[in-house]
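First comes the structure, then the notes that go with it.
Of the protein chains in this complex, one is absent; all others appear in place.
Order of writing sets the labels: A, B and C. Residues in every chain begin at 1.
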Amino acid sequence: MIALTHQPIDTTKLVADASQPAAGAVVLFLGITREFTAGRQTRELAYEAHAAMAEAELARLEAAARDRWPLVACSIVHRLGEVPLAEASVAVVASSPHRADAFEAARWLIDELKQTVPIWKQEHYADGETEWVHNQPT
Amino acid sequence: MIALTHQPIDTTKLVADASQPAAGAVVLFLGITREFTAGRQTRELAYEAHAAMAEAELARLEAAARDRWPLVACSIVHRLGEVPLAEASVAVVASSPHRADAFEAARWLIDELKQTVPIWKQEHYADGETEWVHNQPT
Amino acid sequence: MNVRVLLFAGAREAAGADAVQVDVPADADYARLAEAMAAQQPALSELIGRSRFAEGTRYVAPGDTIDPSTEIALIPPVSGG
Partner (left out) sequence: MNVRVLLFAGAREAAGADAVQVDVPADADYARLAEAMAAQQPALSELIGRSRFAEGTRYVAPGDTIDPSTEIALIPPVSGG
């Protein structure tokens, strides 16, 4: 399942949906708004997407992960708009019979998402400045 | 934070507590009761611990993980008693400024827990048989 | 031909518009589009040099011929997650 949403991500539901009897392991990754980056204070982040393309890229990532690992559940949800401190901008959930697969899939999905999915982050610094982030992804 | 509990693990609270402004990444691992193992159907699992020693071992694991990775939050909770299908027997949560550390710490913690912490699983098979699991940990 | 290119994030902000119209020769490729856009929108030129293009919901390569029947977008370096 993949989704873009302007609402807070319901991680409890994502984990519950991934917790199925065929699975033995569930891994949830959350990217959350961090207060300090390189010493500079963030007030909140804002995210924008090329929505149709981002949904298509996310669906391709889910399909690729399901091809590569024996996943019971695989969900990627990205929040758009303003994301306050400590709230999740992205959630990735993978469940599988054995834990190595869920860990590897979740890590691969977030790494790929950060490289390819057309979503952009705007820093809203505590000092009032804003800045779109267009560094080469790491 | 480490805990043993006879109640269902409140994973929503664990994730919320780990989602702090100093962190940018939260990783949750759940070990859940899987229905089929090597083709044999499980009805539920039951867990028993040398409780005092298990708490001490879990606390040592948390301290070792905090020494090794820059963790904002680190929690390990193991459930004891009967754990129905698809419910969590163990939850590990790690949060950190950057995602590599949270992923590595969560994976290391569950791998170590399975090697060293004096907790035992009893299979309750669908056919009525029960069996304590004392395989060499993998 | 005249091509409409969707803009996002810092590119949208620098151009002050959600999209720009760019003239390129018929059968031009995306490398040629990048040149024409940079010449027309100097404020965008640095970011265009670090961006990719998409047709519809897929990335294209610089040497791909532009299909003006598709929705074309400039995709600056992404920062989701």
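The rule is short, and it goes like this: a residue touches a chain if its C-beta (ideal position, glycine included) is under 8 Å from a C-beta of that chain, and two chains touch if they have at least 3 such contacts.
All values derive from a computational prediction rather than experimental measurement.
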Q. The complex has one chain that is not drawn here; which of the drawn chains does it touch?
A. B
Q.
For chain B, which positions touch the chain that isn't shown here?
A. 31, 47-50, 52-57, 78, 89-90, 110, 113-122, 132-137
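Heads up, the rule we're going with is that only the chains that are shown with their structure count from here on.
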Q.
On a CA-centroid basis, which chain has its centre farthest from chain C's?
A. B
**Q.** Where chain A and chain C are represented by their mean Cα positions, the distance between them in whole Å
**A.** 26
Q: Return the distance between the CA-based centres of chain A and chain B, expressed in whole Å.
A: 23
Q. Roughly how many whole angstrom separate the Cα centroids of chain B and chain C?
A. 48
Q: Find every residue in chain C that makes contact with two or more other chains and list them.
A: none
Q. For chain A, which residues are shared contacts with two or more other chains?
A. 31, 110
